[in-house]
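With one protein chain held back, the other chains of the complex are shown just where they sit.
Per-chain residue numbering starts at 1, and chain names A, B, C and D are given in the order in which the chains are listed.
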Amino acid sequence: SSSSGGKLPKEVTIGYQIIPNAELLVKTKGLAEKQFPDTRINWKAFDSGRDVNTAIASGSIDLGLAGSVPVSIGVANKLPYKVYFLHDIIGDAESLAVRNESNIASVKDLQGKKVATPFGSTAHFSLLSALKLEGVDPKTVTILDLQPQDILAAWQRKDIDAAFVWNPVLAKLTAEGGSVVVSAQQLADQGAITADVGIVRAKFAEDYPEFVKQYVSVLDSAVQAYRDNPDDVAATLAPILSTDKDDALAQTKQLVWLTSAEQADAKYLGTEKDKSGFADVLRQTGEFLVEQKQIPAAPELSVYQEAILR
Amino acid sequence: MFTRHWRLSVAAIAAALALWWGVTKLEWVNPLFVPSPASVWNAFVEICREGYKGSSLLVHAGASLKRLGTAFLIILATAIPLGLISGFFIRVRALVEPFIEFYRPLPPLAYYTLLVLWLGIGDSSKIALLTLAGFAPLYIAVASGVVRIPQDRINGARSLGASRARLFTRVIFPSCLPDIFTGVRTALGMTYTTLVAAEMVAAESGLGWMVLDASKFLRSDVIFVGIILMGVIAVLIDLSIRWLERSQVPWIGKDS
Amino acid sequence: MFTRHWRLSVAAIAAALALWWGVTKLEWVNPLFVPSPASVWNAFVEICREGYKGSSLLVHAGASLKRLGTAFLIILATAIPLGLISGFFIRVRALVEPFIEFYRPLPPLAYYTLLVLWLGIGDSSKIALLTLAGFAPLYIAVASGVVRIPQDRINGARSLGASRARLFTRVIFPSCLPDIFTGVRTALGMTYTTLVAAEMVAAESGLGWMVLDASKFLRSDVIFVGIILMGVIAVLIDLSIRWLERSQVPWIGKDS
Amino acid sequence: MTLSGIAITMTDRGEALASPSSPASPPVVSVQGVDLTYGRGKSAKQVLSDISLDIGEGEFVVALGASGSGKTSLLRLLAGYERASAGRIDILDAAAGAPRPEVGVVFQHANLFPWLTIRRNAEFGLLMQRVGKRERERIAAETIAQVGLGDYGHYLPYQLSGGMKQRAAIARTLAADPRIVLMDEPFGALDAITREHLQSLVKSLWQQKRRTFFFITHDVDEALYLGTRIIVLNGSPARIGTDRPNPLSGEADSVTRLRQIPGYAAEREFLLASLESP
Partner (left out) sequence: MTLSGIAITMTDRGEALASPSSPASPPVVSVQGVDLTYGRGKSAKQVLSDISLDIGEGEFVVALGASGSGKTSLLRLLAGYERASAGRIDILDAAAGAPRPEVGVVFQHANLFPWLTIRRNAEFGLLMQRVGKRERERIAAETIAQVGLGDYGHYLPYQLSGGMKQRAAIARTLAADPRIVLMDEPFGALDAITREHLQSLVKSLWQQKRRTFFFITHDVDEALYLGTRIIVLNGSPARIGTDRPNPLSGEADSVTRLRQIPGYAAEREFLLASLESP
């Protein structure tokens, strides 16, 4: 299958995360192994974009998956990698859940309440974006840094009024007297896009462009397989998500899977350097983090545009 | 000491299990966090039969034990000699201790990133983390054990012609054996404690990873299986260390 | 021992700093992970002036020290008596140790969620985590210290009319002082090590939280400031424990 | 209460009278057919065999025996540090088995509390008896002075010489003034002069307070000077080979004088001979 000339690596290490998207499907079904019979593929699971950033900087992995927030931070810090694919656009998978007893009907009502979210995550970014869009001063809200399972524990104790978090905890919160006020999907519609981003080590992309190209095509075929038969895909992913098929299907539906062709739209990665909507998203994310005093400084747009692989 | 009254220990454990059963039966705590013994047992049986996320239980336990074991061998081979030497030579101690004192209290989570950066995401960074975690307690126990050796025991040995090197192997080392055993137990606890942290980054097997992964998906039954297994393995290791201690150091607590 | 050769220690530290400076100067490591001394200093000055994310450095350090201090008082007040008692009464030991042995090696990250569930997201769950982390090492050190007391010292005290209670306070406790000091140092290291984990949950201040938060945003200069501060504070605490040890237990290593 | 063994009651200062144990003064120490075996199974070693010994109130029993014969083992049984493998031991009408404040012990090695000064070591027993601070300090100071350590009250044990430590240990036990005093070669580390001084001290304390003593020594002259009754341990496992009143008891007011008494040489020869008997 390595027909079109470019050489392929003997070995490649891919850092993935357990998120119900095309890459997880590729891994589970062994599609990459089929595509690259002569290349050894090592899959490494990661928990957070922070660790992916470290791993890629140390040269331990060639390809990785991280949220748009860690990637924005990484680019701002000149980590040597490029964005080659958007594994998913976060839709309803990450949402702000509020406890019904807390009388929160809208983001505005968060003032004076306790809201939990894992700091440095896409959910954290979404929460801050929601506050900004509604004109709520973050200082009037108590924002707590909690990991998902601790959010659930705190929720049960009624220690918190709301949480911006992802599945499966999100589902548990709504099941236990909570309801969704705003989702990442709605925020994305208002311009605060969050996504799970495929990144590749710059040197690797340079040495093996053919591999990246073919890997993207494998991802595309996985997206297609999902569109053709979501039930099958859900059944495949259910065990690795520690859940049943129906729930897995629901989870996949909360993320937006895009093919590379769709991502070529200027709204997403784009095809030309200065026409990449996603570079803009990364820059906005960076500036937003600066504004929120999360990071000291963010570079200009061109740096982000450079970071999109073409 | 442990064995003579093992009946008591067994009774205590049985009581704790009964309490657990009662508490979950009466639903005093959310089963999402404290699952019932029955469901934990079921999860255990299932994991035994089918493994967890692609690896059998043996592979998970084996992966963790391999990391722990390697780290522990490194710790034994470094902390004991260094502790002996720096307990004995004040100058070495003055040189070495600032660093040990400094890194010792640092949380593994704070410097794990650096280790990954230097050693990659493979087993070596994990083993390094475990090693660093267990090194300091053993080192400290050994070094302060040396300081506590009666001075005249050392004098006596040197009068009998013990060279520096043999003083270490033949007198200081055995004198510190009780301290070494205590230190080994603490160090083992410390490495073990760090296991989950070590398997947080880019692992796909290991009991720590299993617990961590399960907690992400709120599988508290699996979390409990993992925790209980880790606890049981640790207790078994500890018991064998104690058995070794009893059989090797029968003179503990007796006046020479 | 430390003080007599402090010059050596200072020299060693200076050498390490020089190495750090050289390594970053020559860019042997990615400055993203090992920042230069200068940039760490700048970050330190900036944090001193403006604080980090809303709280001054003093508030961060104070919050951590308050948690550590409270946990440590609890540890001292529980681990020492329990260690003494269970070192002495084999039955108590048989009852208590299975649980300590079992929980001891469990990674804090594995059971923190349970603590949050029981104690909430306030300081009490953090303090509980720190307490649990430090309890076991001190307990073990004390209990095995008791086992090592020469039997005839205890016999002698009882012949002089020491009741059980006074045997503890007047004989067993002072006999174990050297072990208690070692144990306190290890336990302190252990609690300290858990600080970052403890401040992972719902903290808005604390040095551990600062390091953790900075690591999420790749602020390695801030990470280094936090780590160095934690190290320095730990070394200062350790030095004062050792000073206490030297002044309180001058008879260590001397034959009675 | 039993009639076995020999009990000795004191008639006048220092003078001993051998008699079957009289119902009027029951023995304060009663040892009946005691065996002692250390270790178990293959490594078992029997040390004492069929020891029987009644000691009346106010007796001064001195035990002699070769090194390793079992004197310390017997004392440890009386002190309640060791349990007999067979037989029965009663101390002050209660079965022995645990250390108790009525039974004071001076160890073969000083065994002081290393963290306490000599003064505080000497006060220890009184503190345990809840004697008031003033009184405690007075008695401790007095006893320390009596053993010749008046100037060393504020020293820690490791700062003392071997003989001084041993004297401090003696002071610690004597200050607590137990009804029964067990001493294991207490003067072994002392020079002739200090030794003679302490011998008179112990003797006069015994005379004044009529405490019961069980005293181990390897010095036959010391035995003849101090004891009202002398026992010798022989054999392996050891039994009581000799148990007889000391005819020289109270006859001399120092060991040096003792040596000039007629009958001294014969008695000494006799004891040395019994020591050597298997």
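Everything that follows uses one rule, which is that contacts are C-beta pairs under 8 Å (C-beta built on N, C-alpha and C of every residue); 3 or more make two chains touch, one makes a residue touch a chain.
Just so it is clear, the structure is predicted and the values come from calculations on it, not from any experiment.
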| item | value |
| --- | --- |
| Among shown chains, those touching the left-out chain | B, D |
| Absent-chain contact - pick from B:119, B:177 or B:233 | B:177 |
| Touching residue (missing chain; options D:88, D:218 or D:244) | D:218 |
| Absent-chain interface as seen on chain D, which is shown | 38-39, 64-73, 108-109, 148, 159-164, 167, 184-185, 188-195, 218-220, 272, 275-276 |
| Hidden partner interface residues of chain B, rising order | 150-153, 155-163, 166, 170-171, 174-175, 177, 249-251, 254-256 |
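Rule of thumb we're sticking to: only the chains that are shown with their structure count from here on.
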| item | value |
| --- | --- |
| Most remote chain, CA-based centroid, reference being chain B | D |
| Highest-count interface - the chain pair sharing the most C-beta contacts | B-C |
| Chain A and chain C, separation of their C-alpha mean positions in angstrom | 38 |
| For chain A, residues contacting two or more additional chains | 50, 54, 57, 149, 152-153, 156 |
| Per-residue multi-chain contacts in chain D, two or more chains | none |
| In contact (per the touch rule at the top): chain pairs | A-B, A-C, B-C, C-D |
